[in-house]
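Quick one: the structure is below, questions incoming.
Other chains of the complex are left out, but the ones given are in their true place.
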Amino acid sequence: NSATDSFKGKAMASPAVRRIAREFDIDIRQVPGSGKNGRIFKEDILRFQRSAEQAA
Amino acid sequence: MSQKFDVIVIGAGPGGYVAAIRAAQLGLKTACVEKWVDNKGATVLGGTCLNVGCIPSKALLESTHKFHEAAHDFDVHGIQTSDVQMDVKKMVSRKDTIVKNLTGGITGLFKANGVTTLSGMGKLLANKQVEVTAADGTATIYDADNVILASGSVPVEIPPAPLTEGLILDNAGALNIDETPKRLGVIGAGVIGLEMGSIWARLGSQVTVLEAMDGFLTLCDKDVAKEAQKLLGKQGLDIKLSARCTGTEIIDGKEVKVKYTDAAGEQELVVDKLIVAVGRRPQTQGLLAGDSGVKLDERGFIFVDESCRTGVPGVYAIGDSVRGPMLAHKASEEGVMVADIIAGHKAAMNYDVIPNIIYTFPELAWVGKTEQELKAEGVKIKVGKFPFAASGRAMASNATDGFVKIIADEETDRILGVHIVGAIASELIAQGGIAMEFCSSAEDLQLMCFAHPTVSEAVHEAALAVDNHAIHMANRKKR
């Protein structure tokens, strides 16, 4: 039984990750998480957002 | 032309003052209106919480807990004292000093952050104008781009027990009792009623609590409520359920006869003081001009959406005056959220992870959902419970009452609720809050290293117990 399978309902993400996803309109499911079982950390979503900015 | 602010906050309780400080930190020109004055007429910041709520109650709870411990629990440690007495006036004046320091502190924080204090009664007019009526009656009108209503709440009064100076008291009066009443009555076995009852029971009052409902602490997890009822009963709080106050009578100007009905019929009780703690209601009187555009909901709360927006663009409301739990930290976090939204951020608040505490001894604290709520929702759950009686640190501290209970989703293992009865449940519950904000599974907590010896280990063990893996307790046999 894996600790970090995505649960029903709210996204399996920490408050800062949720905040950044809202702020920059990021779909959390697109962000590769570096934690156990793909858990997303703030540093992951910041990296994702920076590379998206550079691509744009 | 009237003076203009980016943000005007009405009310300087933990909702309003935090919103104002945060807004100022974010570079917004901010003012905060407050009508509360001390006996010298000076404006007092901090609201219910600092003046007649959270802080003074905890100061008295702390002093009386130490007194009770000294009088009853020192012997086991080998500590010998004779004749432990409480100087109640000194205890109350210590409480007053703490309140003064803290409210003065908010004044200092307003200065440091550049928040303007506007003294007087605030009223929201149309077009985000705010009228402030000073004590001398002069009214000034200010313009604002944004207004935050944070007017808080006031105690509910009930007709059978009208407040009577020195005899029938609300929370403000109760916090200034300066002599231990021989007999104390409390109407309402909620958070405030139990805290007030505990304070005076510890000092030797014979305390009777009348609760109209037939269940005890029905908002708590059932195991927490059961344990609390047992332990508070042992401490001498006489809690009568299904007991509805029907009238009061002042006898000789110095006693109160309380009439109530319970399962057995009409009853009477004579007490030296009666505290009414049946709940609080939003404070909105005089707050809104007829054309302000802001609406109340059917229960009298200011109507807001999940981001604390009223129907009027640029006007927000937070704290006890809006829906949701009447808690200081809920008010403060709403204040931060709204200030952030005004500053252009997409802030949101997680209403699912707001901790609750009742500061009896032992303390009761919880975050997330109760077992009975989850069962009613049909969620399949796993429950782990670990008693402090099996904690080495609790034994060393002589505080072995209570337990930690963790509820997880049977399928996903996600933690859905953490419920604690224990000496410092108030501080332990933050662990549950942090874990739940990270969407922790029970297994996540199982795999973490908790320092030994700490009572926090009970959180670890309760998480292990969710899967029948507790170490310091014989586990249930597997099904």
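The first chain written gets the first letter, and so on, giving A and B; residue counts start at 1 in each chain.
Rule of thumb we're sticking to: a contact is a pair of C-beta atoms (placed from the backbone, for glycine too) under 8 Å apart; a residue touches a chain by one contact, two chains touch by 3 or more.
Computed from a prediction, not measured in an experiment: that's the story for all the values here.
Enquirer: Given that each chain type is shown once, what formula states how many of each the whole complex contains?
Expert: Overall, the assembly in this file has the formula A x1, B x2.
By definition in this document, only the chains that are shown with their structure count from here on.
Enquirer: Go ahead and note the Å separation of the Cα centroids belonging to chain A and chain B.
Expert: From the centre of chain A to the centre of chain B is 34 Å.
Enquirer: Which bits of chain A are touching chain B when the two form their complex?
Expert: Listed in rising order, the residues are 1, 3-5, 7-8, 10, 12-15, 18-19, 22-23.
Enquirer: For chain B, which residues are in contact with chain A within the complex?
Expert: 345-348, 350, 352, 409, 412-414, 437-441, 443-444
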